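Removed: one protein chain of the complex. Kept in place: all other protein chains.
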Amino acid sequence: MGDDTGLMTVLLAMFAGAIRVSTPFLFVSLGEMLTEKSGRINLGLEGTLVFGAMSGYAISYHTGSPWFGVLVAGVAGSLFGALHGYLCKLPKVNDIAIGIAMMLFGTGLAFFFGKAYIQPSAPRLPALSLGGWSDHPGIRQALEINPLFLLGVGLAVLLWWALKNTRYGLVLRTTGDSAPAALALGININLVRLLATTAGGFLAGIGGSFLSLYYPGSWTEGLSSGQGLMAVALVIFARWNPIYCFWAALLFGAAGALGPALQSIGISRGYHFFNAAPYILTLLIMIVSTSPKRSLKGAPGELSITK
Amino acid sequence: MSKFQLNRRSLLQNSAAGILGLSAAGIAKSAFASDLTVGIVYVGPRDDFGWNQAHAVAAAALKEVPGVTVVEEESVPETIAVQKSMESMINLDGAKMIFATSFGYYKPFVLDAAAKYPDVEFRHAAPLWTDADPKNAGSYFGYLDQAHYVDGVAAGLSTTTNKLGFVAAKPIGTVLRNINSFLLGARKVNPDATVQVIFTGEWSMPVREAEAANALVEAGCDVLTCHVDGPKVVIETAEARGIKCCGHNASQAPLAPNGFITGAEYKWETIYKNFAADLAAGTVLPNFTGGGFDVDFVRSTPYGAGASEAAIAAADAARADVTAGKPIFTGPINKQDGTPLLAAGANLDNYEPSLDQTDFLVEGVIGSIT
Partner (left out) sequence: MADTTETLPLTAEKGRFSETLERVRRSSEYVVMPILALIVSGILFSIFLFALGKSPVDFFSLVWRGGFGTSFSWQNTLARSAPLVFTALCVAIPARLGLVIIGGEGALVLGGFAAGAIAIPLIGVVPSYVLLAVMLFASMIAGGAWIGCVGALRHFRGVNETIASLLMFYIAVSILNFFVEGALRDPSDPNKPSTAPIGSENMVGFIPGTDVHWGLLVGILLCGLLYLLMNRTTFGFAAQIAGGNLRAAQAQGLPVGKLMVISCAIAGACAGLAGFFEVAAIHGKANASLIAGYGFTGILVSFLARHNPLVIVPVAIFLGGIAASGGLVQRRMDLPDATVLLLQGLIFLVLLVSETFYGRLPFFRSKGAQ
């Protein structure tokens, strides 16, 4: 196999991987972005994601409708989000700690009730074939795209626009940037944060349902490899910008495909590190792009992790 | 080490025939007569659709034995936790027999517990027991590489690109042995066949398994198989990509209605049923029981739609050969780096103990261990 063919294989695999693997990252990071824009952080989205994956799969199995499963996963996620939002508004309660507890709690619930759904085969989400124009089977395969991916892209653009140009966006940004200023404007800070966290949970639940209902497309307890937590990192280097969230999610997806793709062309030495590429890459990007001197551009001023 | 291996080899052949010498040490027959509590420890959830479930389903045979109570504990990690869980079964539930079903339980945990509780019998699901180990410990195992060899034969006749793909969890002896046997099966009927292996690094990592399967398809493989805890994702990905596949661990035939050829399955129920019969009869369980097709410890999944006439015929013949004891490893075979493993005319017995210690891939396998 020539070098060019090998390189092409890897690039194509990373391109395809970016599209396949990025969707949960995209949804969870958009959800986390919304939450953080309001001035709170939710580390519990990992638990939300896992519960969303389980509940979506279970509902799809029982009703035969994967889309209904997606919806229920979102609703379940928003319940987790609302609980997080409600608990964090209590005085002296730390949002990071609550997040860790919610992660444990959500994962525990998902594993507890998910036992019965590991084996059954539930109807999966369909794919749209957008690669009909190409003769290359690899490209055609890469462009077998799930509607949720497109929905996520649309949502990223919509959120980007809405944050900048709508009253809701302004209220959310003000709440996150400066609680005193928001109070002065007569904004109900707790309500805004509650709603933002609930919406964030909704999106994380949908991200989870993508894992179980499309790719890799089954419910197991090992399904999430920390996607929910990684999304928190992803939001930081996406600078709380929904469009950047999209690019960052694609990058994560591509990095995740790197290890297997290199092994497929015979480069196996050090595969452990290639497999860890998304984590190494994130850390490097965070080291390069942050600064101790000034707050990050776009960082909500009220956010505990950037204070 | 080699001395024990020789001993074990002869033991193995004895055990297949159901005759066991060494094990009786100090255990009165009456210990098993009635009201026996048996503890089973699993490394993951009992319903994982993979390794643990295969054990749990088969071990249900023990529950049928009158007077036997089975207590089970799942998701016990390979740490001090497993030793304490086994001791807890002994101390709090009165268990007199323990089945430890995960590889990493053996050393030091099963060995330590066996030394500490000489009146409790321990059996561990991997070919690790030697006669230097406590006599109240033991191993039971199915040699799945025999079934992977048969898969390889069928796969070798099913590929048009001559590239077979193997998604593997970790480069450990058992896994490497399965990969080698798969390749040897394929080469037996198709000398141009190669096996491309991708290690995921984890026993269960669904997203990476799916990526690995996709990457193998991109690299031109048109038959996939795997050795991971839950093969569901690999098989479904192969089916979705429109290529053929061979299963692992349990039957995945329903997951790939178009491309499924056949699969390598453990048949733990044979082993656990034998154990149940021994318990009912009040005999001591063998210290080492292992085997393949010959003793019905492994099986091939019934052929799916992906199996051609030629593949079925060749695979059936290969299985008959292996059952009859015809060796899988027949020379000349080189290791991956070109050093000879077997000269022309030489061969290795299918139960050759050194194969349990496989630390190499054979020539024709693409992908390295490190």
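All chains are identified by letter, namely A and B, in their written order; residue positions are counted from 1 within each chain.
As a convention for this text, a contact is a pair of C-beta atoms (placed from the backbone, for glycine too) under 8 Å apart; a residue touches a chain by one contact, two chains touch by 3 or more.
Everything quoted here is computed from the prediction, not taken from an experiment.
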Identified contact with the non-displayed chain, of A:Ala16, A:Leu172 or A:Leu229: A:Leu229
Using the document's definition of touch, tell me which of B:Gly104, B:Pro118, B:Pro302 or B:Pro340 contacts the absent chain. B:Gly104
Which chain A residues touch the hidden chain? 43, 47, 87, 90-94, 96-98, 100-109, 111-112, 115, 226, 229, 232-233, 236, 270, 272-273, 275-276, 279-280, 282-283, 286-287, 290-293, 296, 305-307
Please give every residue of chain B in contact with the chain that is not shown. 1, 39, 45, 71-81, 84-85, 87-89, 91-93, 103-104, 107-108, 126, 128, 170-174, 176, 201, 356-359, 369-370
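Quick note on the criterion: only the chains that are shown with their structure count from here on.
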Whole-Å distance, chain A centre to chain B centre, using C-alpha means? 37
Per the contact definition, I'd like the list of chain B residues that touch chain A in the complex. 44-45, 47-49, 53, 196-202, 204-212, 214-219, 230, 232-233, 236-237, 241, 254-255, 366-370
Quick one: in the complex, what on chain A touches chain B? 9, 12-13, 16-17, 20-21, 111, 115-116, 118-119, 121, 138, 141, 211, 215-218, 220-223, 225, 256-257, 259-261, 263-266, 268-272, 275
